[in-house]
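Omission of a single protein chain aside, the complex is shown with its protein chains in their original locations.
Each chain carries a letter (A and B) given by its place in the written order, and its residues are counted from 1.
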Amino acid sequence: MSAFLSIRNLSLVLKGGPRLLRSVSLDVEAGEVRGLVGESGAGKSMIGKAVLGILPRSVEVVEGEIWLDEVDLLKLRPSERRRKIGATAALIPQDPLTALNPSRRVGPQVTDRLVDILGWKRADAQARALELLAEVHIPDPARVMRSYPHELSGGMRQRVLIASAFAAEPKLIVADEPTTALDVTVQKQILHLIARMQARHGTALLFVTHDLGVVSKVCGSLAVLYGGLVVEQSPVRDFFRQPAHAYSRALLAATPKYTDPMAGLNPVPEAVITAVQAEVAQADASWRNGGWRHD
Amino acid sequence: MPSSTPGFAMLDARAMVKRRLGLRLWLSGGWLVVLVVAATFAPWLAPHNPLEQDLFTSRLPPFWMAGAEPGYWLGTDSLGRDVLSRIMYGARIALVVALIAGTATALIGATLGLIAGYFRGWADLVISRLVDIWMAFPPVLFAILLIAVMGPGLVSVIVAIIVIDWTRFARVVRAEAMAQGAMDYVASAQVAGQKRLGTMLTEILPNVLPTIVVLLTLEMGIAVIVEAILSFVNLSISTDFPTWGGMIAEGRTSVHQAWWVLVFPLATLFLTVLSFSQLGEGLKDRFDPVLR
Partner (left out) sequence: MILRRLLSRLATTLVTLLGVSVIVFVTIRVVPGNPIAMMLPPGATEADIDRLRALYGFDRSIMEQYFIWLWGVVQGDFGTSIQSRQPVLRLVLNRLPATLELSIMALVIAVVIGGFLALTGTRLRGTRTEGAIDVTSGMALSVPDFLWGLVLILLFGVLWPVFHISGRISPQLTSEFTTNFFLFESVVRLRFDLWRDLVSHMFMPALALAIPLAAIISQLLKQSLKETMHLDYVTLSRTKGYGENHVIIREALPNAVLPTLTLVGVQFTFLIGGTVIIERLFSYEGLGNMAIDAVINRDLPLIQGIVILFAVLFTVVNLFVDMLYAVLNPRLRHA
């Protein structure tokens, strides 16, 4: 496996229900920024959750491999898998208001992984956390480390979470709609911050979003999902110049442009939806014939 | 799609709970029916006179043990009285107290709760303050105190239960009435020109009624246990009349010689209290469309 993260043929089902991911294959090279785009329910954040081992209990992996740093996560025992993920990957969560534990001080929430999982000395972890908080432009990091989450603004908390994600120098970061819950004014800053941090640390980034505008600014390549099916993967430059798939084109057309917000509000046409749904059904049919049956 | 994931797990759990609920209602309801029948027809069903003492037949063991005498199914106590017959007659006291004290407590407590919750103002102020004060009383001690003052007896027991427990209804009904009163349909009824009292009775009461019924069921179980406690400390109806609490008090002192004198009334009381509360919980789940 040359890619740092390599997802092979991954299928997830809702227990006793339909497939959420339909034989998804996806590679993320070291240091690459990969966007995952789709409407809500397309399964884009399920990919991130599967990689980080935080799928809901009601979701089951029925086939596939997730190679992270030369190891197939799905073959590991649960405790080993957790440690492997904790040591090599990190999450920038969607909602900074709920992603910090309200009853713990900020400092320990940044340093806990370094100390408990990676075996750093407490003082080293402390120093590292201060350094990173400064790097994400948090004024007076020492004071912030001592404070409780409710004492910080939403933007500040998201910075803390970004610092925390980069603190252990992970090789891969999953950013799950990291700006959706923020004020529009803060969104841009946070986006720039993530991009800058990524560039400086050379971390591979899996950027889950429904916003193609964001993708065009941050990502090097992207995968478009519909109904748990990857309909198109291409470099961002090619994608915006000439989307290959009809659904991608429709999606692009439906994205509001910053220059003229009202101009692009064309809903995805019925015909395109029908076509892509047929594709999904096709995928399911060939999958069942391929031997594996669910139930 | 991801947002709907917990829903599936819950559907399963809900089906499971529903099944268990049905069983729970049937079992507790069944036991209470048995009890009502035994109490009502005690004079015909009971094998012996519950008061009849016979020192020659004292401390006979229950039927399956060596030394048992036929006809004394659950044995006899130290005065030779038949345990089964006494339990059946004891059920009369227990159920009468449950019914009268429970209903009266519900009526008084719910009325005060409705008034406080719907009319608010000074009535609410007074009633809420009283509830606060009541919460600072140790209930059992309060009940015992009341009985001591009024003198032992069935009426005193019933009055004591009403006095200590009305707050249970008042608190819950007040909160519900307040919540209901804030809802739109009440406002629209008022716009339509209904009188305040009328609104309370026609709009609020029917919606609070399920809660009251559930509380009443639970209260009956509590009344049974309070009666048992009071007769245990010898403050209920006169001692020679059979009560479960009295039997338990006697059984407690001779438990090393004749365990059955304690065990059978205790088991009966246990099942009865459990049945009332399970019935109440079951009803609560039935009435409440959203499972807790």
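Criterion: a residue touches a chain if its C-beta (ideal position, glycine included) is under 8 Å from a C-beta of that chain, and two chains touch if they have at least 3 such contacts.
Predicted model only: the values in this text are computed from it and were never measured.
Engineer: Which listed residue, A:G31, A:G86 or A:G220, touches the chain dropped from view?
Structural biologist: Candidates A:G31, A:G86 or A:G220; residue touching the omitted chain: A:G86.
Engineer: One chain isn't shown here. Among A:L100, A:V218 or A:V236, which residue touches it?
Structural biologist: A:L100
Engineer: Determine which one of B:I133, B:V155, B:A179 or B:L197 touches the chain that has been left out.
Structural biologist: B:I133
Engineer: If the missing chain were put back, which residues of chain B would it touch?
Structural biologist: 9, 16, 129-130, 132-133, 135-142, 144-151, 221-222, 225, 228-229, 232-233, 235, 248, 252, 255-256, 259, 262-263, 266, 269-270, 273-274, 277-278, 281
Engineer: Identify the residues of chain A touching the omitted chain, counting contacts across the whole complex.
Structural biologist: For chain A, the residues touching the absent chain are 52-54, 57, 79, 82-83, 85-87, 89-91, 93-95, 98-104, 109, 112-113, 116-117, 148, 150-151, 161.
Please note the rule applied: only the chains that are shown with their structure count from here on.
Engineer: Could you work out how far the Cα centre of chain A sits from that of chain B, in whole Å?
Structural biologist: 56
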